[in-house]
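All protein chains of the complex are present and in place, except for one that has been dropped.
Right after this comes chain A.
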Amino acid sequence: MLTIKQNLKEVMTGGNPDRFVKQYEPFTMIMNTPITRLKPPIGGEIVNEWGITVRWPEGQLGAFPVHDEEHKLVKDITKWREVVKAPDIIKPDEAWKPAQEAVAAIDKNEKYATVFVAPGIFEHLHYFMGMEDALMNFYEEPEYMKEIIDFLVDWEIKLADEFIKHLKPDALFHHDDWGSQLNSFISPATFEEFLLPAYKKIYGHYKANGVELIVHHSDSYAANLVPFMIEMGIDIWQGVMSTNDTPELIKQYGGQITFMGDVDSGVIDFPGWTEEIVQKEIERACRNCGKLYFIPGASQGLAISSFPGVYEATDAAIDRMTEEMF
């Protein structure tokens, strides 16, 4: 029997895996670093390390930046330098100890020590100025958008340096949602102009410094961006929603990138979920997508459930499909 890591490599290289990869099984996420982002508690509100007000209302599935006039950080993109101040990420060696201990406890034959970064570049723009302004500024103030993106890239590279220096991670799990479930937010041409160069620098830097695997989360439609994902060095696109026609993507790009998901969290992870629904969805995904260049699982951006039991039920459903298909 292959190790978890070997099995993933067989899936990604078109080899001979002996089972389906079970969702996030190959990745041990190192979340206790001194520079992991701040999040409000459920029902609470914080001003985060960038000065952005983030709220997590009771009953919602996650935290969200607040963008009314009072709270919006960048009200005028031409004056962004006056309000956007990068948080200090240089921490004493001592502060890294808990995360270093977590890395040391990982069996590297089985799992990748994985650092986590969120929000990504596009999401940061949304956090800073709200969605409408972020999207319209690509058109109306492209030079300022390029400036602020360059600033974020420089900061992300400093962040990467700190992770690499203190933890020597094997993998990066990086969030940046690039679309709705129906289409990408911005056109491929706009993406190519603004976000591709940014991510080539960031992911190139991680890879040049020994990080083996880049996993990018975008639980959205982004089929039109896959060639760019490959170019920027993404190994696994996690969060692939079923609207992308995953089997077709595998046919077209398998071997250059691996697709993780094809099961929409909204379909299996909701208050009225049942094991039958989870099993049916996982079976559909596994049979349609096959054994190579594909990791079945929900589109959710971490190894968690929004409603208790869904993640475990999904693992069990994948085990069942392994028994049937391998």
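Heads up, the rule we're going with is that contacts are C-beta pairs under 8 Å (C-beta built on N, C-alpha and C of every residue); 3 or more make two chains touch, one makes a residue touch a chain; residues count from 1.
Definition applied: contacts and distances are computed from a predicted model.
A.B. asks: Considering the UniProt annotation of the chain absent from this complex, which name among "Corrinoid protein", "3-methyl-2-oxobutanoate dehydrogenase (2-methylpropanoyl-transferring)", "Heme exporter protein B" or "Phospholipid/glycerol acyltransferase" applies?
C.D. replies: Per the UniProt record, the undisplayed chain of the complex is "Corrinoid protein".
A.B. asks: Can you say which of A:Thr33, A:Thr114 or A:Ser184 touches the chain missing from this structure?
C.D. replies: A:Ser184
A.B. asks: Of the residues A:Asp18, A:Asp76 or A:Glu132, which one touches the chain left out of the display?
C.D. replies: Selected residue, touching the omitted chain: A:Glu132.
A.B. asks: May I ask you to list the residues on chain A that touch the chain which is not drawn?
C.D. replies: Here the touching residues of chain A are 55, 57-61, 64, 66, 131-132, 135-136, 138-140, 180-187, 190, 266, 269-271, 306.
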